[in-house]
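The other protein chains are all here in position, but one chain of the complex has been omitted.
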Amino acid sequence: MWVFGHTGGGSDLRTQESVFEEIFLVFLVLGTIVGVVVIGYMLYNGWRYRASASDELEDPPVLGELPVGQGGGKKLALSFALSAIIVLSLIVWSYSAVIYVDQGPEMEENMEVEIVGAQFNWDFTYENGETLTDTLVIPEDQLVRFSVTAQTEPRLDVWHTFGVTELRIKADAIPGQTATEWVLADQQGVYLAECFELCGAGHSHMTADVIVVSQEEFDSWYELLSEDPDEAMENIPEPEEN
Amino acid sequence: MAEHSFPPRSSVKRWLVTTNHKDIGILYIVSSLFFFIFGGILALLIRTQLWTSGEFILSGSAFGQAVTAHGLVMVFFFLSPFAFGFANYIVPLQIGADDLAFPRLNALSYWLYFFAGMVFIVSFLQGGTIEAGWTLYAPLNLPAFMPSPGATTAILALLMFVGSVTASTINFIVTIHTHKADGLSLWHLPMFTWSILLTVWMMLIAFAALAAALLILGADHIFGAQYFTATEGGGLLWAHLFWFFGHPEVYIVFFPALGVMLETYQTFTGRRLIGRKWVILAMILVTLQSFLVWMHHMFLTTINLEIKTLMMAMTIGISLPFDLIVFAMIYTLLKGRIRYTTPFLFNFGALLLFILGGITGVFLGAIVLDYEFRGTYWVVAHFHYVMFAGGTALIGGLYYWWPKITGKMYNEFLGKLHFGIYFIGFNLLYFSMFLSWEMPRRVFTYHTGLETYNQMATIGGIILGASFLIMFYNLYTSYLSGPDAPDNPWEYSRTAEWATSSPPPLENFEGVPTYRNGFLEFEDRNAVADGGHVEHGHEPGRHPDHASWWPVTISFAGFLMLIGLAGLGEHFAYELLFIGGAAFVLLSAIGWGLEDFYAPEPLRGAKWPFDGVHKNKFGMWVFLASDIVIFGAFIGAYVFIRWGYGWEAWQNVPAESLPGLVNTFVLLTSSFTVILALVYAQRGNRRGVIAGLLATIGFAFTFMLIKSWEWNFLLPEAETLPEAVTMLVTLDFDVLFHTEGPAIDASIMHSTYYVTTGLHAIHVLIGVVALGYLAWRAWAHNAYIDGNERPVENVGLYWHFVDIAWVFLFPLFYII
Partner (left out) sequence: MASIKLYFAVYVALLILAVTKVIFIEFFEYWTAVGAILVSAFTKSALIAYYFQHLREEPRAISWLVLISLAAVLLLAAAATYSIT
């Protein structure tokens, strides 16, 4: 798979964050340039041809004429072609990242977490079967794969969207459907997970903490989780200050 | 009703009974501005709540209702009706018609819209309206999560609104294609009329899909069907149906505004549109493409990558025609004499805003970026820059056509002041949303880092709202005491609405407009009437009618019926209201049918490609086309859910296919008898007509009898066919209403069976009413054998369609 752009640290793994930031930046710069040029051109001509400064019109339109156009097709075709090239190349270029973002990097080791949304909590279930509510602890620099859905049993729940803005990850949580998402967190810290689809009166409060800690700290906590879940939930590890 | 009894505009009665397109246009504009204020107040509530990051004036539930109602009111009850106010007023003038093709149906459209708005307002009073966002995502949109009857009422309000839109769609399609002045071809239509024509073509298909979605949702709400709670894809099904409507809806809202822009860019620059034919082709292309991109609203769902890629490609495709249209407008400025009047300031500003909305939309077209923008304020900011850019152009349209509609000039200084404050407020409000794009949509509390941007937005919102005080003051004083407007206040305007008085007379032009010699001329009305050959339906010497009580009566009856329907099972009063309302609807519909309302079709003018089709038949076909989409969407929903369930694991509900097959024979035979009625009508054979119609009604009842027996008795496995037949033959009438079959909520299989065949049964019943009416007229008034057999033909077209629908339902629900 071709992953565009350079990646830090000599590895070909990229976080979702860096993929997003790069594409966003390119779009932002080009979008601004196009916007400034087009709007500038429009304002300039709007000023240039203001009535008080213009000559009398040649062949002005008259009331009751059959509506016809004014020609000028060549110029139109040219600007159209130019804009088409910009838009097309941007999208095609950005598409090369879609497969990577959809499927995630290939890594030998990875862990899986099941995320279930229910009014108005997030449940995170680890491979050992233990479930944390509104708190997710994951290790730094490790690929974590999520399967995301909404609760169906014992009671059908509604459509939610799980997203962590700072990590640039997001997935719809739809009852009966399972979406996949992945994260590769390269910095320890506490990140805010939010719900991005209106799900009822508690939508605004449907948040969770995503805690990224070092691999060693995670391993020892995870071991504790398997042996004594209650104890582990009391002792959520804390990320190191960078 | 003769013309002399048509009351003057100062009379309240005039506004209740009028069917004149200019009156209806004014009614639309005034009502939509009322809803604009309503939606605007909701917006200000939202912005006030977001002033601080924590709890403030609204609860989570109240906030959810406010954002939902704001979206629904602005999109459905303000933007489109506002645009269609102008369409009503201006399109017939631009094409040189006296009125729309079906003036009474047009009045019905308006009143259905008005009362749909009233139903929506009632929903607030029933324990709160729906709070699922304007996209109404499932299953949050169901009673399990919103138990108050208000949520159901809101859905029925939307359904009633869809009824209004469907009637308008039929009316405008027929009018624009067949009521053009002599010498005015499609190609030469003014740009505003072009934009409305393409808008209604999109509406035809998009709103039918919405109708299907809302009917199914209504069945889930009222009868307990299980479509959108189905874990086999119920949520996704809603998203598909909604966005198949919802994406074209963006252009449905925007195109009329584009039409206003294309007119004003020509008028106020004194230039004709650059690349006109390319602009028209681009708009036609957008119309087609609008139905090929809906899943870009669903990139983050579980749909597969192949379809996402396809939809992404289509999405880029649809941005290109818009590039061309934008460039065409900019190039039209060149070498012009641009006059910055209030209408043009708004339209110039609208294009600036639209460019920004368009560029930020390209970001959303890239899947990787869209994943992150999903559900954030980026989306909110983007679509306000697009939709409200359209709103901006329409406000320009209000100033542009104000002198024509009222005959008064507004104050130019106040107009410019309005624009200045408006434009500042707009950008402060919505650009702040781009800056706070990481915030999730529809939250009423947020983290504290975003307070500055939110407060900027709130200040912008207040400025934006306040600017409209200037507009309302300006228009109010102009209406009361403004200087009289000339016929044509705008130099370089070209279109025909400026070639008549301000406001125009009842019949729009003194003479009959014609473009036969390549420019607008007027012919003597009497000469045209005498010279034109007399066709069926043309009654020389008779004046067209302009008044009817039935549109407002039917709509009011519908209002009562739907309020009752929403509360079924809640309280006895609701049941009474529903039954009374339904009877009232039926009676007023019959009253409508009996009224002799005369609206002639123009004798000349290009009708290509619909030459030679009478307007009633054309209207019926347009209606059937939308019905095809409704039935198709029901069948599509069934196929989708069955696929999600596992196609071959699915169990058909009817245990035997024989009753279905018998019913197929029955309906096919009824199709044959209804065509016989038409043949006999053409031959002038009265008894043949009556016999054909009665036989058809008889077969319809047979069909319904077998159907109801099946619903009640065939379905429980214990019952056998002979047993059921015996009970039926003994005419135990109780049988029909004695429900023993499994309930609609027994499983998704039962839900799809009952709901789809139920929709078909309702079609059969409506057909029976229409056929009964024809039979009675044929019997009592010797109707249809005097050369005017069109009603028999048109009802027949409908009846054959009901037959065709069954041709598909039978195999899908009984055999496969």
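As written, the chains take the letters A and B, and residue 1 is the first residue of each chain.
The working rule: a residue touches a chain if its C-beta (ideal position, glycine included) is under 8 Å from a C-beta of that chain, and two chains touch if they have at least 3 such contacts.
Since we're looking at a predicted model, the values are computed, not measured.
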In the intact complex, which of the presented chains make contact with the chain not displayed? B
Tell me which of B:T302, B:T376, B:N474 or B:S502 is the one touching the absent chain. B:T302
Touching the hidden chain, out of B:G54, B:G541 or B:P609, is B:P609
Option from B:A167, B:I635, B:V653 or B:A783 whose C-beta touches the chain left out: B:I635
Where the complex has a chain not shown, which of B:A69, B:A209, B:V512 or B:L759 is the residue touching it? B:A209
Name every residue on chain B in touch with the hidden partner chain. 204-205, 208-209, 233, 236-237, 240-241, 244, 291-292, 295, 298, 302-304, 307, 609-613, 618, 621-622, 624-626, 628-629, 632-633, 635-636, 639-640, 643-644, 648, 657, 661, 664-665, 668-669, 671-672, 675-676, 679, 682-683, 796-797, 800-801, 803-804, 807-808, 810-811, 815-816
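Convention: only the chains that are shown with their structure count from here on.
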For chain B, which residues are in contact with chain A within the complex? 59-61, 63-64, 67, 131-133, 137-140, 144-145, 183-184, 188-191, 229-236, 266, 269-279, 300-302, 305, 308-309, 312, 316, 319-320, 323-324, 326-328, 330-340, 348, 351-352, 355-356, 359-360, 362-363, 365-369, 371-372, 374-376, 438, 440-447, 488, 492-496, 498-499, 515, 518-521, 644
Interfacial residue positions of chain A with respect to chain B in the complex: 19-20, 23-24, 27, 31, 34-35, 38-39, 41-42, 45-46, 49-51, 54, 56-57, 60-73, 75-77, 79-80, 83-84, 87-88, 90-91, 94-95, 97-99, 101-102, 119, 152, 156, 158-159, 161, 163, 165, 168, 170-172, 174-179, 192, 194-205
